[in-house]
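Every protein chain of the complex appears in place save one, which is left out.
Here is chain A:
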């Protein structure tokens, strides 16, 4: 628990979001600063830490979800641009944020070529995973979004080919390549190093103004903690989002040789209120099931709050299964499910 930091982030939120629009801060016409953040009060009824990098327990937590990000965009010429995004993720200390992206991009007709540090484009919300104001949940469904150990970026390059197929249909195809890199993850106090020596993939989006279909494939070779065993991951994901009148629907499935995870989610908007419910399942590596009803209220066009209840359950009867807990509940002499309540503040500027 770290109450002062929570207060600090709230003050930053309210100060920065007093700007009149989601317009970024124009330092010069070609140089923009923008940002996002969220912070929560969260509590479950289980001592076992729940969700990777967040580790929510039955001790009321004021900084398990705290995120603050700054993005700098610089248009060097009409075709050449640079972008930097620096994020204090839930697992980071304020003094040690992560560079989530830093790249140069170059446009050539329908192609955009980028090099540097980039976001993995695996799921619908992967590329704005930390921007909770951009989706209606408090957190993207963990069954899918935590399926590759919370890894969100890679160092390498990509090419995006984007074409309007008609007035109402747009297609983008995005192959990507990442060089070898070691990702460090902390599970309670245990440090785990995941080293990738190959990361290659393809993402495709087919979009109309009120819907999007997304497909991604990624192949990666990795080992854990410098071990001799190298595992090959072949991951496929498919998702769609659709907006119809006041309804919004989202669904995704992720599958690889160790797991198949999916969710369905729907939301209904009435003026400043959006109610939603998400049902998710994980299989094999993440044997879990969850249901999450919640409500979002838009305080202003750039600040919102969520009140959310989540029931999370381990579906395997095998001893020491952990589902989306970071360790097996048996280690804490605890039950295999959790009731989680979250109150979250989200903002952008």
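Here is the rule we use: a residue touches a chain if its C-beta (ideal position, glycine included) is under 8 Å from a C-beta of that chain, and two chains touch if they have at least 3 such contacts; residues count from 1.
We adopt the following convention: contacts and distances are computed from a predicted model.
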item	value
Listed names "Acyl-CoA reductase-like NAD-dependent aldehyde dehydrogenase", "Alpha/beta hydrolase", "Phosphate ABC transporter substrate-binding protein" or "Putative ABC transport system permease protein", with the criterion being the UniProt name of the chain not displayed	"Phosphate ABC transporter substrate-binding protein"
Contacting the left-out chain in the complete assembly, out of A:64, A:314 or A:348	A:348
Of A:34, A:53, A:289 or A:342, the residue in touch with the unshown chain	A:34
Sole residue of A:42, A:56 or A:125 that reaches the chain not shown, by the stated touch rule	A:125
Absent-chain contact - pick from A:73, A:155, A:195 or A:330	A:73
Residue touching the undisplayed chain, where the options are A:59, A:93 or A:164	A:164
Footprint left on chain A by the chain that the document does not show	20-24, 32, 34, 36, 69, 71, 73, 75, 83, 85, 101, 103, 105, 107, 109, 114, 119, 125, 127-128, 130-131, 133-136, 164, 166-168, 170, 207-210, 243, 245-246, 269, 271-272, 298, 300-302, 304, 348
